[in-house]
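Below is the structure I would like to discuss, written out as structure tokens.
Missing here is one protein chain; the remaining ones are kept as they sit in the complex.
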Amino acid sequence: MSVQTILWNGTPIAFLPGDTIASALSRAGITEFGLRQTALPAAIFCGIGQCQNCLVSIEGIGVAEACLTLCDAAQSVRSLSDHRLTESAHD
Amino acid sequence: MIDTRPLIVGAGPAGLRAAITLSDAGLHPVLVDHAPGIGGAVYANLRAQPNLTPKLTREACILRQDFERVRPRVDLRLSTAFAAFDQAGTALLTGQAGMMFKPRAVIFATGARERIQPRPGWTLAGVSSAGALQIALKTTGTLPLGRLLLAGTGPLLYAIAAQMVAAGRAPVAVIETGNPLRHPLMALRLPAPVLTEAARYMGRLLLAGVPILSGTDLTRIETRNGALIAHTSRQGRWAEIAVDHIGLHDGLARNDFGISAEMTGQTPVFQAGDCRSVLGRWAAEDDGKRAAEQVLHALKATPGRAAIAPDQRFVKTQTLLAKLFARAPSLAAPDLPDDTVICRCENRSLGDLKQALQAASEQTQTTARTLRLTERFGMGPCQGRQCLDWVAALTADTTSFADLRGNRWPIKPVRVRDILDAPDFTVDPSHQDLK
């Protein structure tokens, strides 16, 4: 089985079937998902879709909870504080 | 055709049992969950990764079996959020399988939320709820890299610690605000299944040598040299523990934001499971069945069968547990520094709140609306699920939790595109027109 990856701010991150974006990032040692708009860190907090602390921007979906969204092969995922967000949308 | 199938929100034990009961009575419910699989919080391992072979409890197996039996009659919509239910009787689902329809009955089984007391540093990356660690462990077999620490209070903390031990990742310690082991006689009054489970967890923690520091507060978290430093305090004695990840948990509360009896309009609406009353997984399943029977009764699908009353045993158990873990953390504790973030979404601090109360008290008293509009508490995307317990506690003399919370939809943030894309089954398709 070849390893599947998502692109986190452009960097490939491996994931397993059934991984959420949060669990894939966590396995790769990434705990901070950029900054929230209030300047506090974006990161997993409640783990079940209630706190909105883990929001990321997912290609083809939009802004969503990393803790609820399953990984899809080659999907590009970015932090909300990533300023390249709109540029990449126009690529 | 107008879609009027009954709606069940949440596929945890309460929602699953409700779906089974309705299906057995011949109905075809819509069961929606924003998570990518069934099981809810406690049976999250029902949606474990295919490469894991989770050890399922007997209850989980039975629940899954029963659900699989009725599965063809249930319209299960995963990765799909329930967003709203309005007075016109329209329900809005968004996400992977969104739609608008007019359910002729609704059961909310949206579970519990973890109460987590604000502490300086609780907004740092690497600090999460203890439940978040558990859900990741159950669904993917993973825990964040490095040293783990659990802190707070309540029985769930020990379940999670024991599950970490079983996964070979024992926490550095469990820091417990309360003193549950001080009342062994009271503990013995717990029902046998609860006691057995507790004993199993404690045994595992003892065997693994996990220190349980009871009567101890986690007062502050900071980062130093890439690690999280947990500052603890026990009767005035201070200590520091360096770890990489901290799981906090200060008990459970109903996740009933945006869900109210007022929503009903003409449609019968019921709550079931932890979102009605936090009584645990057995009660949740029972309650799901009860809510389904209430629906059947309301729809006259089973003439003459009245709904059964909730089982009082579960209430007694929870009351006893609450006593055992008494000395609930109180935010009134003036030791919290003013820059402690209370509202994570809008980044509002305890100092901001105190200042607002002070300014208001010079002329008159503040109101829930002012705390929301002007001070922004409860106005962020979590809609107050994390801060309003504490804001209410700090302003108890002037505002009520209900006023602070309001009752607005969507019950969680939803993308505009998803709202527009949801197919509309509230009207005959030939009459559909967005303009």
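Before moving on, here are some points about what is shown:
Going in written order, the chains are labelled A and B, and every chain counts its residues from 1.
We adopt the following convention: a contact is a pair of C-beta atoms (placed from the backbone, for glycine too) under 8 Å apart; a residue touches a chain by one contact, two chains touch by 3 or more.
Just so we're on the same page, contacts and distances are computed from a predicted model.
Among the names given as "ABC transporter permease subunit", "Xanthine dehydrogenase family protein molybdopterin-binding subunit", "FAD dependent oxidoreductase" or "Tryptophan synthase beta chain", UniProt records the absent chain under the name "FAD dependent oxidoreductase". When the missing chain is restored to the complex, the residue among B:Ile2, B:Cys61, B:Ala88 or B:Ala167 that touches it is B:Ala88.
By the touch rule set out above, chain B reaches the unshown chain at residues 84, 86-88, 90, 92, 100, 262, 359, 363-367, 369-370, 373-374, 379-381, 383, 408-410, 413-417, 419-420, 426, 434-435.
Chain A meets the missing chain through residues 35, 37, 57, 62-63, 80-87.
Here, only the chains that are shown with their structure count from here on.
In the complex of the two chains, the chain A residues touching chain B come out as 16-20, 22-23, 26-27, 29, 31-33, 36, 38-53, 55, 62-64, 67-70. For chain B in complex with chain A, the residues that touch the partner chain are 34-36, 41, 47-51, 79, 81, 111, 113-114, 123-129, 131-136, 139-140, 142, 144-145, 245, 255, 341, 344-347, 380-382, 385-386, 412-413, 415, 417.
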